[in-house]
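The complex appears here without one of its protein chains, the remainder shown in place.
What follows is chain A.
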Amino acid sequence: MAQAREQDLRPWYLLSPALAAIALLVVVPMSFILVYSFYENIDLGLDRPAFQFGNWHELLTDSYYHVAIWKTLRLSVIVTVLAALMGYVPAYFIAFTRFHHKWLLLLLLIIPFWISFIIRTLSWIHIMGNEGVINALLLWLGVIDQPLHMMYNEFAVVVGFIHVFLPYMILNVYVSLEGIDRNLEPAARTLGCTPWQAFLEVTLPLSLPGLAAGCLLVFVLTAGSYVTPLILGGPDDFLFGNLIYDAVMSELNWPMGATLSFTLLVLLGLVVVVYSRFMRLNQLTKAFG
(Lines give C-alpha, C1' and ligand atoms only; values in the text may rest on other atoms or scores of the structure.)
Protein backbone atom coordinates (compact mmCIF):
# COMPACT_ATOMS: atom_id res chain seq x y z
CA MET A 1 0.00 0.00 0.00
CA ALA A 2 2.62 2.45 1.12
CA GLN A 3 4.84 1.33 -1.68
CA ALA A 4 2.09 1.83 -4.23
CA ARG A 5 1.59 5.39 -3.05
CA GLU A 6 5.30 6.03 -3.25
CA GLN A 7 5.34 4.85 -6.83
CA ASP A 8 2.42 7.11 -7.66
CA LEU A 9 4.50 10.06 -6.58
CA ARG A 10 7.51 9.24 -8.67
CA PRO A 11 6.40 11.06 -11.82
CA TRP A 12 5.95 14.18 -9.71
CA TYR A 13 9.51 13.98 -8.42
CA LEU A 14 10.71 13.73 -11.97
CA LEU A 15 8.52 16.58 -13.10
CA SER A 16 9.37 18.83 -10.19
CA PRO A 17 12.28 20.75 -11.80
CA ALA A 18 10.14 21.54 -14.81
CA LEU A 19 7.17 22.42 -12.64
CA ALA A 20 9.34 24.68 -10.50
CA ALA A 21 10.67 26.46 -13.55
CA ILE A 22 7.18 26.95 -14.94
CA ALA A 23 5.89 28.20 -11.61
CA LEU A 24 8.75 30.64 -11.22
CA LEU A 25 8.85 31.90 -14.80
CA VAL A 26 5.20 31.75 -15.82
CA VAL A 27 2.76 31.41 -12.98
CA VAL A 28 4.39 33.92 -10.61
CA PRO A 29 4.79 36.73 -13.18
CA MET A 30 1.27 36.12 -14.40
CA SER A 31 -0.01 36.42 -10.87
CA PHE A 32 1.77 39.76 -10.61
CA ILE A 33 0.04 40.89 -13.78
CA LEU A 34 -3.31 39.74 -12.47
CA VAL A 35 -2.77 41.56 -9.18
CA TYR A 36 -1.63 44.67 -11.04
CA SER A 37 -4.85 44.72 -13.06
CA PHE A 38 -6.76 45.62 -9.88
CA TYR A 39 -4.54 48.63 -9.11
CA GLU A 40 -5.68 52.12 -9.85
CA ASN A 41 -3.89 54.49 -12.19
CA ILE A 42 -3.96 58.01 -10.80
CA ASP A 43 -1.72 59.92 -13.12
CA LEU A 44 0.91 59.25 -15.80
CA GLY A 45 2.99 56.40 -14.41
CA LEU A 46 1.50 56.77 -10.96
CA ASP A 47 -0.36 53.76 -9.55
CA ARG A 48 -2.15 53.15 -6.31
CA PRO A 49 -2.31 49.59 -4.96
CA ALA A 50 -5.97 48.74 -4.62
CA PHE A 51 -8.53 46.04 -5.23
CA GLN A 52 -11.02 47.60 -7.59
CA PHE A 53 -12.58 46.59 -10.91
CA GLY A 54 -12.24 49.93 -12.72
CA ASN A 55 -9.86 48.57 -15.37
CA TRP A 56 -11.95 45.47 -15.99
CA HIS A 57 -15.08 47.58 -16.16
CA GLU A 58 -13.47 49.80 -18.77
CA LEU A 59 -12.39 46.76 -20.81
CA LEU A 60 -15.88 45.30 -20.80
CA THR A 61 -17.72 48.52 -21.59
CA ASP A 62 -15.45 50.44 -23.95
CA SER A 63 -16.22 49.29 -27.51
CA TYR A 64 -12.74 50.42 -28.63
CA TYR A 65 -11.35 47.29 -26.99
CA HIS A 66 -13.99 45.08 -28.53
CA VAL A 67 -13.17 46.42 -31.97
CA ALA A 68 -9.51 45.60 -31.29
CA ILE A 69 -10.40 42.02 -30.38
CA TRP A 70 -12.46 41.67 -33.53
CA LYS A 71 -9.68 43.18 -35.70
CA THR A 72 -7.14 40.84 -34.10
CA LEU A 73 -9.21 37.72 -34.71
CA ARG A 74 -10.03 38.76 -38.26
CA LEU A 75 -6.45 39.55 -39.25
CA SER A 76 -5.13 36.41 -37.55
CA VAL A 77 -7.58 34.26 -39.49
CA ILE A 78 -6.64 35.96 -42.76
CA VAL A 79 -2.92 35.51 -42.12
CA THR A 80 -3.39 31.89 -41.01
CA VAL A 81 -5.44 30.91 -44.05
CA LEU A 82 -3.04 32.62 -46.46
CA ALA A 83 -0.03 31.08 -44.74
CA ALA A 84 -1.63 27.62 -44.92
CA LEU A 85 -2.32 27.99 -48.64
CA MET A 86 1.07 29.51 -49.42
CA GLY A 87 2.99 27.22 -47.08
CA TYR A 88 1.61 23.88 -48.21
CA VAL A 89 3.06 24.03 -51.70
CA PRO A 90 6.72 24.60 -50.75
CA ALA A 91 6.38 22.09 -47.90
CA TYR A 92 5.09 19.51 -50.36
CA PHE A 93 7.87 20.32 -52.78
CA ILE A 94 10.61 19.99 -50.15
CA ALA A 95 9.15 16.74 -48.79
CA PHE A 96 8.71 15.00 -52.13
CA THR A 97 11.51 16.40 -54.26
CA ARG A 98 14.07 13.96 -55.61
CA PHE A 99 16.66 16.73 -55.28
CA HIS A 100 19.53 15.20 -53.35
CA HIS A 101 20.39 18.19 -51.19
CA LYS A 102 17.13 18.55 -49.31
CA TRP A 103 18.99 19.98 -46.32
CA LEU A 104 19.85 22.99 -48.48
CA LEU A 105 16.17 23.76 -49.02
CA LEU A 106 15.49 23.40 -45.30
CA LEU A 107 18.46 25.63 -44.56
CA LEU A 108 17.00 28.29 -46.85
CA LEU A 109 13.89 28.22 -44.67
CA ILE A 110 15.87 28.65 -41.49
CA ILE A 111 18.40 31.27 -42.62
CA PRO A 112 15.92 34.19 -42.28
CA PHE A 113 15.75 33.43 -38.56
CA TRP A 114 19.35 34.59 -38.29
CA ILE A 115 18.22 38.14 -39.05
CA SER A 116 16.17 40.09 -36.51
CA PHE A 117 12.53 39.93 -37.39
CA ILE A 118 12.21 43.68 -36.94
CA ILE A 119 14.83 44.23 -39.61
CA ARG A 120 13.08 41.77 -41.90
CA THR A 121 9.85 43.67 -41.33
CA LEU A 122 11.48 47.03 -41.96
CA SER A 123 12.83 45.74 -45.26
CA TRP A 124 9.34 46.01 -46.76
CA ILE A 125 9.62 49.79 -46.62
CA HIS A 126 12.37 49.50 -49.20
CA ILE A 127 10.35 47.11 -51.29
CA MET A 128 6.82 48.47 -51.18
CA GLY A 129 7.37 52.07 -50.06
CA ASN A 130 6.72 55.04 -52.32
CA GLU A 131 10.42 55.09 -53.20
CA GLY A 132 10.73 51.35 -52.90
CA VAL A 133 11.91 48.85 -55.46
CA ILE A 134 8.47 48.00 -56.87
CA ASN A 135 7.38 51.57 -57.43
CA ALA A 136 10.75 52.57 -58.83
CA LEU A 137 10.58 49.70 -61.30
CA LEU A 138 6.99 50.39 -62.36
CA LEU A 139 7.69 54.12 -62.76
CA TRP A 140 10.81 53.42 -64.78
CA LEU A 141 8.87 51.02 -67.01
CA GLY A 142 6.19 53.68 -67.40
CA VAL A 143 3.43 51.38 -66.18
CA ILE A 144 2.37 54.03 -63.66
CA ASP A 145 3.13 57.71 -63.29
CA GLN A 146 2.24 58.08 -59.60
CA PRO A 147 3.74 55.74 -56.98
CA LEU A 148 1.30 53.09 -55.74
CA HIS A 149 0.44 53.32 -52.07
CA MET A 150 1.23 49.87 -50.84
CA MET A 151 2.55 50.73 -47.41
CA TYR A 152 0.86 51.58 -44.11
CA ASN A 153 -2.34 49.66 -44.72
CA GLU A 154 -3.73 46.24 -43.89
CA PHE A 155 -2.24 44.72 -47.01
CA ALA A 156 1.27 45.65 -45.91
CA VAL A 157 0.61 44.23 -42.45
CA VAL A 158 -0.59 40.92 -43.92
CA VAL A 159 2.44 40.76 -46.20
CA GLY A 160 4.73 41.41 -43.23
CA PHE A 161 3.10 38.71 -41.13
CA ILE A 162 3.19 36.12 -43.90
CA HIS A 163 6.82 36.93 -44.57
CA VAL A 164 7.80 36.36 -40.96
CA PHE A 165 5.55 33.43 -40.04
CA LEU A 166 5.47 31.38 -43.25
CA PRO A 167 8.56 29.28 -42.31
CA TYR A 168 6.75 28.04 -39.19
CA MET A 169 3.89 26.83 -41.35
CA ILE A 170 6.18 25.25 -43.94
CA LEU A 171 8.26 23.42 -41.34
CA ASN A 172 5.20 22.02 -39.57
CA VAL A 173 3.57 20.80 -42.77
CA TYR A 174 6.88 19.48 -44.04
CA VAL A 175 7.41 17.34 -40.96
CA SER A 176 4.04 15.65 -41.28
CA LEU A 177 4.44 15.14 -45.05
CA GLU A 178 7.87 13.65 -44.44
CA GLY A 179 6.30 11.03 -42.16
CA ILE A 180 3.92 9.69 -44.82
CA ASP A 181 4.76 6.28 -46.31
CA ARG A 182 5.97 6.86 -49.87
CA ASN A 183 4.06 3.84 -51.13
CA LEU A 184 0.63 5.14 -50.18
CA GLU A 185 0.15 7.46 -53.14
CA PRO A 186 1.33 4.82 -55.65
CA ALA A 187 -1.02 2.36 -53.93
CA ALA A 188 -3.92 4.76 -54.43
CA ARG A 189 -2.84 5.28 -58.04
CA THR A 190 -2.85 1.57 -58.85
CA LEU A 191 -6.32 1.33 -57.33
CA GLY A 192 -7.65 3.88 -59.80
CA CYS A 193 -6.87 7.40 -58.57
CA THR A 194 -5.57 10.18 -60.76
CA PRO A 195 -2.58 11.98 -59.19
CA TRP A 196 -4.85 14.73 -57.85
CA GLN A 197 -7.34 12.23 -56.39
CA ALA A 198 -4.50 10.31 -54.76
CA PHE A 199 -3.32 13.54 -53.15
CA LEU A 200 -6.79 14.33 -51.82
CA GLU A 201 -7.37 10.78 -50.56
CA VAL A 202 -4.02 10.09 -48.98
CA THR A 203 -1.50 12.88 -48.64
CA LEU A 204 -3.79 15.72 -47.65
CA PRO A 205 -5.63 13.92 -44.83
CA LEU A 206 -2.41 12.44 -43.49
CA SER A 207 -0.72 15.84 -43.44
CA LEU A 208 -3.60 17.54 -41.59
CA PRO A 209 -2.01 17.20 -38.14
CA GLY A 210 1.02 19.19 -39.32
CA LEU A 211 -1.17 21.71 -41.11
CA ALA A 212 -3.28 22.11 -37.97
CA ALA A 213 -0.21 22.62 -35.79
CA GLY A 214 1.17 25.17 -38.25
CA CYS A 215 -2.16 27.02 -38.32
CA LEU A 216 -2.36 27.18 -34.54
CA LEU A 217 1.18 28.47 -34.31
CA VAL A 218 0.71 31.15 -36.95
CA PHE A 219 -2.65 32.18 -35.49
CA VAL A 220 -1.31 32.60 -31.99
CA LEU A 221 1.88 34.33 -33.15
CA THR A 222 -0.12 36.78 -35.26
CA ALA A 223 -2.75 37.48 -32.63
CA GLY A 224 -0.05 38.20 -30.08
CA SER A 225 2.08 40.59 -32.10
CA TYR A 226 2.24 44.39 -32.18
CA VAL A 227 5.50 45.22 -33.94
CA THR A 228 4.41 44.37 -37.48
CA PRO A 229 1.29 46.62 -37.48
CA LEU A 230 3.37 49.30 -35.75
CA ILE A 231 5.96 49.28 -38.56
CA LEU A 232 3.86 48.44 -41.59
CA GLY A 233 0.30 49.44 -40.67
CA GLY A 234 -1.60 52.70 -40.83
CA PRO A 235 -3.41 54.38 -37.93
CA ASP A 236 -6.35 51.97 -38.19
CA ASP A 237 -4.30 48.82 -38.44
CA PHE A 238 -3.86 48.03 -34.81
CA LEU A 239 -4.13 44.73 -33.03
CA PHE A 240 -4.94 44.02 -29.42
CA GLY A 241 -1.22 43.86 -28.72
CA ASN A 242 -0.86 47.48 -29.88
CA LEU A 243 -3.36 48.58 -27.23
CA ILE A 244 -1.19 46.96 -24.59
CA TYR A 245 1.84 48.69 -26.04
CA ASP A 246 0.05 52.04 -26.01
CA ALA A 247 -1.25 51.57 -22.46
CA VAL A 248 2.14 50.61 -21.10
CA MET A 249 4.53 52.68 -23.21
CA SER A 250 2.57 55.84 -24.15
CA GLU A 251 0.00 56.30 -21.42
CA LEU A 252 2.20 54.73 -18.76
CA ASN A 253 -1.00 53.16 -17.43
CA TRP A 254 0.37 49.89 -16.15
CA PRO A 255 -2.77 48.65 -14.44
CA MET A 256 -4.73 48.95 -17.70
CA GLY A 257 -1.81 47.35 -19.57
CA ALA A 258 -1.89 44.48 -17.09
CA THR A 259 -5.62 44.05 -17.58
CA LEU A 260 -5.28 43.94 -21.37
CA SER A 261 -2.28 41.59 -21.23
CA PHE A 262 -4.12 39.17 -19.02
CA THR A 263 -7.12 39.29 -21.33
CA LEU A 264 -5.04 38.52 -24.41
CA LEU A 265 -3.31 35.71 -22.60
CA VAL A 266 -6.60 34.12 -21.55
CA LEU A 267 -8.13 34.53 -25.01
CA LEU A 268 -5.18 32.92 -26.79
CA GLY A 269 -4.90 30.24 -24.11
CA LEU A 270 -8.56 29.45 -24.71
CA VAL A 271 -7.97 29.18 -28.45
CA VAL A 272 -5.07 26.77 -27.88
CA VAL A 273 -7.03 24.61 -25.43
CA VAL A 274 -10.19 24.40 -27.51
CA TYR A 275 -8.28 23.85 -30.72
CA SER A 276 -6.02 21.12 -29.41
CA ARG A 277 -8.94 19.38 -27.71
CA PHE A 278 -10.74 19.42 -31.04
CA MET A 279 -7.67 18.21 -32.96
CA ARG A 280 -7.00 15.41 -30.53
CA LEU A 281 -10.54 14.11 -30.87
CA ASN A 282 -10.13 14.36 -34.58
CA GLN A 283 -6.96 12.33 -34.42
CA LEU A 284 -8.54 9.60 -32.34
CA THR A 285 -11.20 8.99 -34.93
CA LYS A 286 -8.49 9.05 -37.53
CA ALA A 287 -6.90 6.23 -35.72
CA PHE A 288 -3.59 5.77 -34.25
CA GLY A 289 -1.71 6.28 -37.55
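Keep in mind that, in the parts below, contacts are C-beta pairs under 8 Å (C-beta built on N, C-alpha and C of every residue); 3 or more make two chains touch, one makes a residue touch a chain; residues count from 1.
Heads up, the rule we're going with is that contacts and distances are computed from a predicted model.
Colleague: The complex lacks one chain in this depiction; which UniProt name from "Spermidine/putrescine import ATP-binding protein PotA", "Cysteine-rich domain-containing protein", "Cytochrome P450" or "2Fe-2S ferredoxin" does that chain carry?
Modeller: For the chain missing from the view, the UniProt record says "Spermidine/putrescine import ATP-binding protein PotA".
Colleague: Which residue among A:Ser116, A:Gln146 or A:Asn183 touches the omitted chain?
Modeller: Hidden-chain contact among the options goes to A:Asn183.
Colleague: For chain A, which residues reach the chain that was dropped from this view?
Modeller: Given the touch definition above, chain A has residues 181, 183-184, 186-194, 197, 201-202, 205-206, 286-289 touching the missing chain.
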